[in-house]
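Certain chains of the assembly are absent from this excerpt, and the rest are unmoved.
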Amino acid sequence: MIGRFQPFHNGHLQVIRGVSRQQDEVIIAIGSANESHTPRNPFTAGERYHMIQASLEAGDIENYSIVPVPDINRYAVWVAHVESYCPPFNGVVTRNPLTATLFGERGYEINEPTPVKRSDYSGTEIRKRMADGDFWEDLVPPEVVDIIGVIDGVKRLQSITKTEKGAVDDQ
Amino acid sequence: MIGRFQPFHNGHLQVIRGVSRQQDEVIIAIGSANESHTPRNPFTAGERYHMIQASLEAGDIENYSIVPVPDINRYAVWVAHVESYCPPFNGVVTRNPLTATLFGERGYEINEPTPVKRSDYSGTEIRKRMADGDFWEDLVPPEVVDIIGVIDGVKRLQSITKTEKGAVDDQ
Amino acid sequence: MIGRFQPFHNGHLQVIRGVSRQQDEVIIAIGSANESHTPRNPFTAGERYHMIQASLEAGDIENYSIVPVPDINRYAVWVAHVESYCPPFNGVVTRNPLTATLFGERGYEINEPTPVKRSDYSGTEIRKRMADGDFWEDLVPPEVVDIIGVIDGVKRLQSITKTEKGAVDDQ
């Protein structure tokens, strides 16, 4: 399963729980592992690793591996790049059409996860609520709330968003 | 002549035909050679090389060389970068003002190609038609239609565009 | 003090004059030193270095160092990156919330410069005026006007802006 997990939320947890029951093992690839402190990727790969691990442990899921994968910015070689970071795998769980196309062209089985209520379980929505100071805590596992609290993540996201919006002089 | 050729179309063919009659040889530099599978750059450098070669061969044009040139993302060194990938050349054919400025500052002669009907012969227009499922085949040489068919290029572009538009959860 | 200085303007000069009186030395870090010839970063690091140096010399400010710093595109390591390019420093002068957050997390003292009239002294505003052919010369020190004249900088910015706006075929 490939995602950016910005942040890890209840929708991710539900999909992983489902796959973990059907498969021997789930490999969770953290995409854009090199990115952090941007509006689209506020958290580091290590922080996301921590969120996933803590949530799965609390959820009694054990048959998983977590693999941070940095961007390579060359879609033509991206499948080979992901393969080189992960233990061997047979299929890919994704709802992203480009990911499905790229892995499909290389012969992998593509599984689209059963849809969950999307409007609620979306990284974009959660980041928007954080930036706007709205309530987001019910969309993620409690372990994620704790970790984001410790790193003062909401304030970080708000600083980044202000910068991007050009609310300040560009010096 | 420098372009991205996403895809190679009738406007490109017409310009190259003109230059090939006036000059000993035309060097066709495929820019952004490292890019593929994005809305703006859906085709790989190899696919574009193939399109150009097949079309020029069918058009009985022989005095040309094709040179894929990856991005360097440093405009200050871009002219030196292009020089290092290409056989020697004297002038540059471009309608792009930045390309003209950069090569002009380094002493190259700049030739703006005689305008063709732009609305029809534009990579942007062709990619838009492909993404929307409209008819695009009359804007490119028949060899390009064949090659895009073999690689299932229209479906690829539609997958990419859906991904970019955020039509799906960002996982 | 960290900035992009595209171009160096009267607001920058005023802040540096203030800091230079309170501190032993001001280190002026030119961010995005690898960038040039884009609408947001039209001038090279060398051109910006020249603008700053000429303006400070004319303004009788002597206790400063100029350090071009290329982008690293990894905010998680950005503070360590800036540290590795600069002589030792104690505090950071910035009005940018992300810069303040990143350096604050690493224990640096953050000083927000006394506000100057922003609408007038803004790189964005100056570049916009240049692109539109409006009068911008009163917003920068006279030395900057001279340097931009010598490199034909306004014409460069206008070429870049035309390219970005898609005013021409994308070839």
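In this document, chain identifiers A, B and C correspond to the written order of the chains, with residue numbering beginning at 1 in each.
Just so we're on the same page, contacts are C-beta pairs under 8 Å (C-beta built on N, C-alpha and C of every residue); 3 or more make two chains touch, one makes a residue touch a chain.
In this text, all values refer to a predicted model and were calculated from it rather than measured experimentally.
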Query: Taking the 3 visible copies as a start, how many copies are in the full assembly?
result: 6
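One rule holds in what follows: only the chains that are shown with their structure count from here on.
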Task: Please work out the Cα centroid separation of subunit B and subunit C, and write it as a whole number of Å.
output: 35
Message: Show the residues in subunit C shared as contacts by 2 or more other chains, in ascending order.
response: none
Message: Touching residues of subunit C toward subunit B in the complex: what are they?
response: 34-38, 44, 155-156, 159-160, 162-163, 166, 168-171
- request: Can you check the complex and tell me which residues of subunit B touch subunit C?
  value: 2-6, 11-12, 74-76, 78, 94-102, 118, 121-124
